[in-house]
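Missing here is one protein chain; the remaining ones are kept as they sit in the complex.
And then chain A:
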């Protein structure tokens, strides 16, 4: 056997090979004839078997988009590759090959059954994408580290595992270890794990498992917290007022403001700063709350709107369906009447009647659609007006609140300037009591320097406030225009689709009638 295999040349999967395999494994007998007539498109193939073919390299599989089951066992494949497009794959058999590392499986999210039996794998790895994995066969490989088992804990659906023939299976603790760390496992090495073993294993490894679980739980909690925070932020972002529910803006104002920080060491400034911060934060929180409220309002507005539009469309569809049903009933009976009619002139008359019916149906359906379009347009315009008004009001109010911020800043600036100048005077006079930090003292050289410094700080603050305001306004504006555009576009798409549908249906009806006519004339 061996020498025979050795004689065979290593092969690469190519089109011919695939075609042959598909042809062999495709439908048989009558269906097979049909299939041959038409040719099989690789896209339609659901299962493919390519075993004992001495394949060295996987290739050309990208066309099998809908493949569910792929068997590539008993080849000489060394590297898993070319499976990226096979996202529907459920069953993959790569046993009896020469694979050394697990790789290239990152897109196979639907995979449930993976066999890598009898390969040269030494580490269980790169299986993260396989969330639905149920059966994993890794026997006769070179896995030698027990810690690989812990990696398998993440597969919640894993029920069957085979690892026999690996170095780790020699360990005396092997079975207990696996049972303990994979408690949901049902079959290990083709044998059912009995409850007794499970209990024993659990008792044996309880301590370490508890620790592991604790860690996992901690991770989980952390993850959830993070998610919750993200969600909260996301919510604030949709209201365009993120980071306004605290001193974030204020802090950011001072973050890049070196002069301001220096100046805060002046006597009396820290109290001033404190008061300023409090007031500023209150305004920020006001903006924040107002933003959330407005967001809620916008949301309900949008919900009512979409609900109403949905209802209108549904009702219209019901009417259309009803009309079609009525028509079909009538049409069927008149068709059968035509079939039974013997006299040619009568047939022609009836056919004419039929086509008149069809065109009437067309008119009715189009009328319905036009009516709906008009109604929806009116509603959409109304909504657009309202939402734009709402946004405008929001912007206006935010602006006025921001103006308060600016006033505060100006006020603060004046105070600061006052203190600075008085301090400067004191320094000039030389009767300053307290010690000032050196870098602050350097500012008090002359009046210009200190005024410039304070002014720079003030400018930075104003810039920050302006930026925040500008950001908010642009974002909500763009959201608004986006929304309105989308609604308009959706409506247009819907309309096009419906018109197309109606036309298609009418065409079909007409052609059916024509065929009948044609057939009758032939008869």
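Please note the rule applied: contacts are C-beta pairs under 8 Å (C-beta built on N, C-alpha and C of every residue); 3 or more make two chains touch, one makes a residue touch a chain; residues count from 1.
Going forward, contacts and distances are computed from a predicted model.
**Student:** Given that one chain of this complex has been left out, which of "Nuclear pore complex protein Nup85", "Dynein regulatory complex subunit 7", "Importin N-terminal domain-containing protein" or "BZIP transcription factor family protein" is its protein name according to UniProt?
**Tutor:** "Dynein regulatory complex subunit 7"
**Student:** Which candidate, A:38, A:172, A:435 or A:448, sits in contact with the chain we can't see?
**Tutor:** The one listed residue touching the chain not shown is A:38.
**Student:** With the missing chain put back, which residues of chain A would touch it? List them for me.
**Tutor:** 27, 30-31, 33-35, 37-38, 44, 301, 304-305, 307-309, 311-313, 317, 320-321, 324, 365, 371, 374-376, 378-379, 382-383, 494, 497-498, 501-502, 504-505, 508, 512
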